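As you look at this complex, bear in mind that one protein chain is not there, while each of the others sits in place.
Chain nomenclature is as follows: A and B, assigned in order of appearance, with residue numbering initiated at 1 for each chain independently.
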Amino acid sequence: MMSRFMRCIALATVGAFVTTAAAARDLTVVSWGGAVQKAQSTAFLEPFAAESKAPLRQASWEGGIGILRAKVQSGNADWDVVEVESDELAIGCEENLYEKLDWSKIGGKDVYFPEAVHPCGVGALLYSFVLAYDPAKVKDAPKSWADFYDLNKFPGKRALRSGPKLTLETALMADGVAPADVYKVLSTDEGVNRAFKKLDTIKSSIIWWQTGQKPVELLASGEVAMTGVFNGRITAAKNAGKVFNMVWNQSMFTWDSWVILKGSPNIDAAYKLLAYMEDASRQAKQMTMLANGTSNKASIGKVDAKVAADLPSAPENAAHAMEVSAQFWLDNFDKLSDRFTKWVAQ
Amino acid sequence: MTEVHILSRQLYSSNRHRRLASFALVLPLLVFLIFSYGFPIGTMLWQSVSDKEVGAALPQTVVALASWDGKTLPDEMAFRALAADIKKARADETLAPAARRLNYDVSGFREVLFRTARRLPPADTASAKDYLTKLDPAWSDLAYWGAIRNAAGPASLYYLLSAIDLRSDPAGSIVAKPNDSAIFIDIFFRTFEMSLIVTLICVVLGFPVAYLLASLPARLAYPLLVLVLVPFWTSLLVRTAAWVVLLQNRGIVNHALIDLHILNEPTALIYNRLGVYVAMTHILLPYFILPLYSVMKGISPNYMRAAASLGARPIRAFVKVYLPQCASGITAGCLLVFTVAIGFYITPALVGGAADQMISYYIAFYTNTAANWGLACALSVWLLGATFILYVVYAKLAGGVAGPKT
Partner (left out) sequence: MTFGHEHRPLSQRMTRLALWVITILVLTYLIAPLLAIIPLSFSSSAFLNYPIPSFSLHWYEDFFSSPEWRLAIWNSLVVGSITALLATSLGTLAALGLNRADFPFKRVITGFFISPLVVPVIILAVGTYFFFAPLRLTGTYTGIILAHTTMAIPFVVITVGATLTGLDENLVRAAFSLGAHPVRVFFKVILPLVLPGVISGAVIAFATSLDEVVMILFLAGPEQNTIPRQMFNGIKYYLSPTITAVATVLVVVSIAILGLVGLLRRRMEKLRASAAEH
């Protein structure tokens, strides 16, 4: 990163200043903000802080492996426990950014769903990217991404997540690709062209969002009639009295995981928190607020049927869903992100 | 003779002493800024050319490819070196960074490397070349080998070229990137275009204001100047927040337009180019008005009176007499606004849409989200270069080193 010489000078010059770094600091937990973090905070973080009598600091982020890489490689990770997406889990584990989990400290692998177990992370949330709409604004109920891309049948603005991930998939499905074949098609140049061509048809009607809570606001303010959105945010909005509908057909599910950043000075507290969050009833409490699946197998039996029906794992919801491929995005994100950037500006 | 000599020596030494004392006063800041400013810029410059991941992970391969012509497949030795390197790199955990770097150049390289790492040729294989080319067609593709060779490091122009949509081909010559991934020239162009438009709006709006204020007596001009100074001193975020409140779909402006029956339904005033121009001009306009005002203040009205008394029409007098005198002020103001504008980040990020982001946004994106630090630094280098050139021209025109907010 820099020459040893420069580092020496720098260290010598700053010597007097460096007193605060690496000193004891509170356990810092980082999640996705908005309704998701609020639910996690209520179900886990606040009671944990109260019970352990140790202050706990929360922060939010928008993802991005660069942030984690910078924090860990600088040896100055000021975050401890972070909720990451599946491709961030894979790439970060590969690059040795996370602690390899000691499963004996968090109840053993067997209490978790197999998909929630990874050498570097334990499942935090199972959630889906779904089509959601405001029934007051949309006359006919949309049934698939094909309807989302149909401006004649469903005029008005719609919102999608800024970036190629979760966008190109919707375009291909709207163009008639079966969910199971999406990544196969997207691996070819023709497939990518096909996706962008489909996106072209609604480009002028798309509002791009970056943070998970934004599409809910866009829907609530009537700026868009339909949006691609993470299901938990919609359930939270429904719990708050909004009337929105979700389309589970062709939804895309994925796991977020909790990881402990390598070199965390609070590793013991971090493990204690992970163990605390493993508890089935606490997970059930979070599920009631968010309707996102959780990692403990027993948790699903502890929520009532109404909530269970809104979970991505509910049989009728999962029937026509596909899993977001972490591997595909690991290999293709850079290229498709460049292409997307170029396309969006044209 | 000796007395004069001693005197001059004393003078000299007192001057020397004085210089030393002055320098001693400057020294603390110099040291401070070298640390907190010089080194960061230096780190940024170094990162834009540093390219050492592949050399660290695949050292033997890089050596084996040093004399490769880039036109035919490398020889058996290179294949063997590659297999040995991958095996070791995987154990050392240096493979992932190298894979990431190679994937920037040739998309899909990451997968090829890890797939190969899982099924390396046995030690007694007769031909590593046959084995690997059969295992993965990528190893028969010159592009992959070229990517390794061009990433040999420890330093390269890869990122700097990448940031202006160029790359090196397997034979080592510099070529344009394929159209799909050529994005940065467009973004730089957009940055300059947006800055230019904002600058022009500032001229059109700012000139009449500066002209009128300069012609008013102080008693009238000062209170009006305060109306320029207050926004100038107000936090950028406050002003950006104000525009969001005003312009959003359910914001004040849309509301008013609907109440006045000018609109039937809210129209998009923000999260598009229009919103960015409105908010950026609002922030930059004082940078244009204030210096121009002081230049105009220094122009004696006598010239105009003289021109008028000689029978020149007002327009003619204005164009021939007044304008040339404030031309340098206008040019300096334009350069100042333009220079500040090309570095804008926060305002477009908060009031612009996906297609309205300027180069700073992508520097932040490649630093934090995409984690391509070399590219982030290379983009910074080009932006810094553009800023530096503009600043030199500005300093020449303004005849000093005064900058914004002075």
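Here, contacts are C-beta pairs under 8 Å (C-beta built on N, C-alpha and C of every residue); 3 or more make two chains touch, one makes a residue touch a chain.
Computed from a predicted structure; not experimentally measured.
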| item | value |
| --- | --- |
| Hidden-chain contact residue, picked from the options B:Thr61, B:Ser168, B:Ser181 or B:Ser380 | B:Ser380 |
| Options A:Thr42, A:Asn76 or A:Ser281, residue touching the unrepresented chain | A:Asn76 |
| Omitted-chain contact residue, chosen from B:Thr116, B:Ser181 or B:Thr339 | B:Thr339 |
| Chain not shown, touching residues in chain B | 15, 18-19, 21-30, 32-33, 35-44, 47, 205-206, 208-209, 211-213, 224, 226-231, 233-246, 248, 250-252, 255, 282, 285-286, 313-314, 339, 342-343, 345-346, 349-350, 360, 363-364, 367-368, 373, 376-377, 380, 383-384, 387-388, 391, 401-406 |
| Absent chain, residues of chain A that touch it | 1-2, 7, 10-11, 14, 17-22, 25-26, 28, 30, 33-34, 57-60, 70-71, 73-76, 78-79, 210-211, 213-214, 217 |
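Quick note on the criterion: only the chains that are shown with their structure count from here on.
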| item | value |
| --- | --- |
| Sites on chain B touched by chain A in the complex | 31, 35, 39, 42-43, 46-47, 50, 93, 96-97, 100, 103-104, 107-108, 110-111, 180-183, 186-187, 190, 249-250, 266, 271, 353-355, 362, 366-373 |
| Complex contact set, residues of chain A against chain B | 1-2, 6, 9-10, 13-14, 62-67, 69-70, 91, 94-96, 162, 207-208, 221-223, 327, 330-335, 337-339, 341-342, 344-346 |
